[in-house]
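Excluded from the complex is one protein chain; the other protein chains are retained at their positions.
So, subunit A:
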Amino acid sequence: MNPYQSLPPRSFWRTAVAEPDPRDITGLWTPKFALGHDDVILTAGSCFARHIGRALLERGMNWRDAEPAPPGLTPAEREARHYGAFSFRTGNIYTAATLRQWLSWAFGESAPPQEVWQDEGRFFDPFRPAVEPEGYASPEDLAGARERTLTAIRGAVADADCLVFTLGLTEAWLDRVDGTVHPVCPGTVRGTFDAERHAFHNFTFAEVHRDLSAAVALARAVNPGLRVLLTVSPVPLTATATGGHALTATTYSKSVLRAVAGQLAQELDHVDYFPSYEIVTGAPFKAGFFEPNLRTVTPEGVDFVMGRFFDALSQAPRPQERRPSADRPTTPTSGEDFWCDDAVLDYYNSH
């Protein structure tokens, strides 16, 4: 008897991957912790993360949009301003360093730089240059809007049960003056690129591990019960600034992110890893979940990923949830209308 003889079929490539129809591959994730329908879940991260919030709501889960759009915006205006994509209006958070940066600003560990970018009389936030496409009327307006986001982060992290963070990149641009990390290269979306000031950096395993550990610790300091679910975006790099090939740069980036996520999940009981990356890019799926550009994940791919997510969650041990009381039958009977009176009264019960 050797250790492999007692392993389940999912532990062997032939039975787990090669033989089944790819769409029947299951058991890819065994959740470390349960998530109840009413547990508050936050989402942040790279562009793939924007699919998760809506999918959670559609399954009856409690995705929290902590910074909902102000009243009166049209759907197009909301989308253009990045409302409803993530739990906060940070825009895409591609790197562990920028997640750490936002949390550090929100919880007062550091202060955001005062710099603003100006273009034709409008003002843009260097740390989320795309979220206000037409810019702000003044630096004060810009600062007010950013403070609104930091307030949302503070409140929601303190209140949440789980943060789902999707890691996207290791490549980033650092500011040599104030040490901050830019979400995108200055001069691409907005701003002006300054070769003396803006330095390219490709984060190493150790650096991503450092930043992600610090980000999780920051969040847990204000909410010791917070659990963190890490994923790695399967979306390849649009471009690499390493000078290397986009394919090898993508492999480096995703490998580092996948390794850090796995490392943290091994190190910390309150951190888990969900394999979005493997489900989309894994060999059995033969790139079938990508659009012809081999970059954009198709809606079917997103559905497949989220389906695996919910299938696994449904088999996890459930947290203590409210059970029907013995005196309130849930099977159809006659005279159920008393439930309506009961429900109205209960709404005003403050306990």
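The rule is short, and it goes like this: contacts are C-beta pairs under 8 Å (C-beta built on N, C-alpha and C of every residue); 3 or more make two chains touch, one makes a residue touch a chain; residues count from 1.
Just so we're on the same page, contacts and distances are computed from a predicted model.
Visitor: For the chain not present in this complex, what protein name does its UniProt entry give, out of "SGNH/GDSL hydrolase family protein", "Molybdopterin-dependent oxidoreductase", "Type I-C CRISPR-associated protein Cas8c/Csd1" or "Nitrogenase molybdenum-iron protein beta chain"?
Guide: For the chain not displayed, UniProt's protein name is "SGNH/GDSL hydrolase family protein".
Visitor: Touching the left-out chain: which of A:59, A:154 or A:295?
Guide: A:59
Visitor: Looking beyond the chains shown, say which of A:68, A:179 or A:288 touches the absent one.
Guide: Selected residue, touching the omitted chain: A:68.
Visitor: Just to verify: which one of A:19, A:38 or A:291 makes contact with the chain not shown?
Guide: Touches the omitted chain: A:38.
Visitor: Applying the definition given at the start, please give the residues of subunit A touching the unseen chain.
Guide: For subunit A, the residues touching the absent chain are 37-38, 57-75, 77-78, 81, 84, 89, 132, 134, 136-137, 141, 144-145, 148, 151-152, 155, 321-325, 328-337, 339-344, 346-348.
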